[in-house]
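Missing here: one protein chain of the complex. Every other protein chain is in place.
Chains: A, B and C, in written order; residue numbering restarts at 1 for each.
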Amino acid sequence: MSITYLEAIREAQYEALRSDPNVFLYGQDISTFGGAFKATKNLSREFPGRVFDSPISEDAMIGMAVGAAIEGARPIIEMQFADFSSVGFNQIVNQAATLYWRTNTPCPITIRMPSGGTAGSGPFHSQSMESIYAHYPGIVILTPATVEDAYWMLLESVKLNDPVIFCEHKFLYYHLKSEGFGEALPIGKARIARPGRDATVVAYSAMLHEALKSAEELQMDGYQVEVVDLRSVKPMDTDTILASVSRTGRLLAVGESFPWGGVTAEIIARVSSEAFHMLDAPPMRLNSKDTPIPYHPNLWKTHRPTTSSITAALRTLLRY
Amino acid sequence: MSITYLEAIREAQYEALRSDPNVFLYGQDISTFGGAFKATKNLSREFPGRVFDSPISEDAMIGMAVGAAIEGARPIIEMQFADFSSVGFNQIVNQAATLYWRTNTPCPITIRMPSGGTAGSGPFHSQSMESIYAHYPGIVILTPATVEDAYWMLLESVKLNDPVIFCEHKFLYYHLKSEGFGEALPIGKARIARPGRDATVVAYSAMLHEALKSAEELQMDGYQVEVVDLRSVKPMDTDTILASVSRTGRLLAVGESFPWGGVTAEIIARVSSEAFHMLDAPPMRLNSKDTPIPYHPNLWKTHRPTTSSITAALRTLLRY
Amino acid sequence: MMWMKCTISIVPATSTLHSPDVAVHADMREDFLKTLRCIILSRILEEKLGSLYRAGGRIVGGVYLGRGQEAFSAAAGNNLRYGKDIYGPLIRDQAGRIAYGEPLLDAMRTYLGVITGPMRGRDGNIHRGRPREGCMAMISHLGSLLSVVAGALFARRLRGTLGDTVGATSIGDGGTSTGAFHEGLNMAAVEKLPLVISVANNQFAYSTPTSRQYACEDLVDRARGYGIEGYSVDGTDLLACVATFRTAFARARAGHGPQMVVGKLLRLGGHGEHDDASYIPDSARHKHEARDCIEVAKKQAIDLGWITEAEIRTWEEESRREVDAAQAIASKEPTPDPYRETWHALSTSELVEGQHG
Partner (left out) sequence: MMWMKCTISIVPATSTLHSPDVAVHADMREDFLKTLRCIILSRILEEKLGSLYRAGGRIVGGVYLGRGQEAFSAAAGNNLRYGKDIYGPLIRDQAGRIAYGEPLLDAMRTYLGVITGPMRGRDGNIHRGRPREGCMAMISHLGSLLSVVAGALFARRLRGTLGDTVGATSIGDGGTSTGAFHEGLNMAAVEKLPLVISVANNQFAYSTPTSRQYACEDLVDRARGYGIEGYSVDGTDLLACVATFRTAFARARAGHGPQMVVGKLLRLGGHGEHDDASYIPDSARHKHEARDCIEVAKKQAIDLGWITEAEIRTWEEESRREVDAAQAIASKEPTPDPYRETWHALSTSELVEGQHG
């Protein structure tokens, strides 16, 4: 029985609702309709009175989740698209993320954000916001790249006593399949997705798969590229990255969000500062281009990093 | 006649209103009251009908500025504190910042953001948001550190046909004085605030002054620390930074915003990638701590970088 | 000359009390027929877009149609002068756009993503606009366009170019729950701007029924709380819509501040063409609001003796030819070439950064 990334997200919510009566779901169109992507399909039927259609009020959705969490509930909030969290931004970064530090009150909320680009989705249904949220203290940012992580990390998120931004990639929803959920890996730890000795690519979410394809391509040329799946953007598992770079001496960081600042800059800053002498070549990074995300697939394919742009960057890095 | 940083901001707005009838000011309490910090003092009297008190509606304030800009006006919007721009975030990053790219329509709006920490201001009246806005395509982020830049860069912002986030530092408002406005430097270019040959500190806004004091301190120990004033966070003047690092071989990036991602990570990523072999020591960075900004001065002083923490970091860097 | 009564309940706002019924005058004939022509064209264009979507291949991204909302949308757009007034159309305003004067090619080119269209493949479908000509290009975030339209009017008043121009924008029942909508509307009211806001209450926001969206009886009950004038109209009744918007626009132009027109109707289709709307219960499909406004309007026009069935058929044929012609042109035009794209998000090209890293 093969399970998609999207089904894993549904199953994790099923399991969270089943195992803890304090869990509830709140989001636009998630009840009988099952959500814009069907990530909550049937859950309102299976758990009557625990899955709610929300008004189009992202600010209030997050605020209400914080209030509910204070009272001991563990809400899962679905943003219809990550892009719309921009109108719930204040409640995320200033209300949810500061609650524990200010008042010693844990804030166990999970905000599911369907993230990332797909062809034809345009500037406002394609965004990757992990770099924005990770800048703020007080939030955990998860970016699962596999069916297994989608399942286990979502379940873990709900159990965590802190706000979690769960960035699930829309491009992986239907494409990515697995035979089961495997084993849970700990949150906050990166994973060597493919071992190698010539260069390290650090990637996450959909970009992991582009990086893996790239590593595969380069293997034909005799290169062994190591691919690290970050899994969690904040905290970022610096130790695993440094260990990999210490073996390969070369680093390429790949992310889908905008190029200024963000995940890839943070990776490079950490490696350069903490493992400078392990680097045999200048570290490199690849991000989307510095414009809004284009609607037309012709443009979109060039806007984000792809297997071929990763391969090209790696060739430069390996030749250095 | 000595002029403060705050007065420079008032004067620039005066001059902008005087020289272009399309300029208007919109913000909370900025009309007869002259603004929470008095940055618009008397302007409503001097320019009747062009300085407006706004409802407490940051989202609508930015939206209305975009509409006005489309019609050829050049609004200056005052956020009462940078921190409150979090509720205007969507209009900034998705409406204003995408307008030109999407529709070929310039969006000349200037958003003034009283930024940064002062003692006793707490988590929601102390934030530095330049790292957040700079992540997005389509916006210019200015961070003046001097009275001269406060004046000229604000005037330039209003003339620019793109959205500008003007991060003015509250800590500098009254403290910083100058004898005049001097000469305008071009926007997008950094400045060598103090020449040196042993290490480069890249800083901006209030942190520039901490870095300068630090350089002064270290001079007594015989070190020549070069201090670069970034001036503009986006675009970031990589050339000037690289040229400095090529002379000194050592880099410390200092910023007041939160430590994950942001300006200092971007500086280090650029230098490591583009001038790897010029570095004689691992690049370093200093930011605030990874918690909300504390209310009590005891905590606040430790939370943000200061002359003493910069000096300590520089000693490590110089000894390397 | 025939007279007909249509039911328009114009709700009293802060200061002004409107008469609750408006009679249909002969001088509505011209507006009515012009609008009818637009909604026929709109429906035919949208049917084409829907079938192109289902056929696959040419349209990229989603298709969001205004079926059932044409009368309400066009009756508003009909009061706007292209190039003079300001329009901020939303998701289901194809008919309003046509009435306003947006060229059919703009729609077709944008759906096909060709570079000749106003969005040049950078953005798509309903997000199109030509802001400098007065047609705003919505972002997806619901509610956030209102303040932009308000700002354009504000700037005109400031610069002395307002004259008798007016602005108009739309929102759905779902969009009224956004903070952006509230802030924008309140600000427009405070500034007393000449703005007409159409609230298309089509009973659903995607799949969400109004019972999960608001708790008031009628969204027009909000007008008073903003201190603006409000109208409630049967959105399936073109005559009523034309009469109501005529009043609302006249009052906006005359300086009475924002006017909120709430139209009750039903979305006659899915949220987008990917959606079969199976969640809409049969009970809703049999209510008065489920009437097809185009059929209602045709009958009204024929009953009033303003047009014949044959004339309508001629319009339909003409519309089909117009749509086919637009499609024929647009489908031959080039899609964007990423290697010719400048990738400049700033108009000040000196400030555009190169690639770093």
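Keep this in mind: a contact is a pair of C-beta atoms (placed from the backbone, for glycine too) under 8 Å apart; a residue touches a chain by one contact, two chains touch by 3 or more.
Being a predicted model, the structure only gives us computed values, none of them experimental.
Across the entire complex, contacts from the unshown chain go to A, B, C. Among C:29, C:92, C:128 or C:212, the one in contact with the hidden chain is C:212. Set against the missing chain, the residues A:16, A:39 or A:68 yield one that touches it, A:68.
Checked against the hidden chain, the listed residues A:97, A:150, A:199 or A:225 yield one contact partner: A:97.
Residue A:236 is the one among A:39, A:150, A:193 or A:236 that touches the chain missing from this view. Take chain C: the residues that touch the chain left off the picture are 14, 177-183, 186-187, 189-190, 192, 211-217, 219, 221-228, 257. Taking the complete complex into account, residues 28-29, 32-33, 36, 52-57, 59-60, 81, 83-84, 86-87, 119-125, 259-260, 264-265, 268, 284-287, 289-292, 294-299, 301-303 of chain B touch the chain not shown. The missing chain lies against chain A, touching residues 21-22, 24, 49-50, 54-55, 57-73, 75, 87, 90-91, 94-95, 97-107, 137-138, 140, 160-162, 187-188, 234-236, 238, 269-270, 273-274.
Definition applied: only the chains that are shown with their structure count from here on.
In terms of C-beta pairs in contact, B-C outnumbers the other of A-C and B-C. Chain centres were defined as the mean of their Cα atoms; on that basis the chain farthest from chain A turns out to be C. The distance from the centre of chain A to the centre of chain B, with each centre set as the mean of the Cα atoms, comes to 30 Å. One finds 41 Å separating the Cα centroids of chain B and chain C.
In chain C, the residues that reach two or more other chains under the touch definition are 119, 122-123, 127, 139, 141, 144, 179-180, 344-345, 352-353, 356-357. Within chain B, residues 59, 87, 90, 94, 97-98, 101-102, 137-138, 234, 236, 269, 273-274 each touch two or more of the remaining chains.
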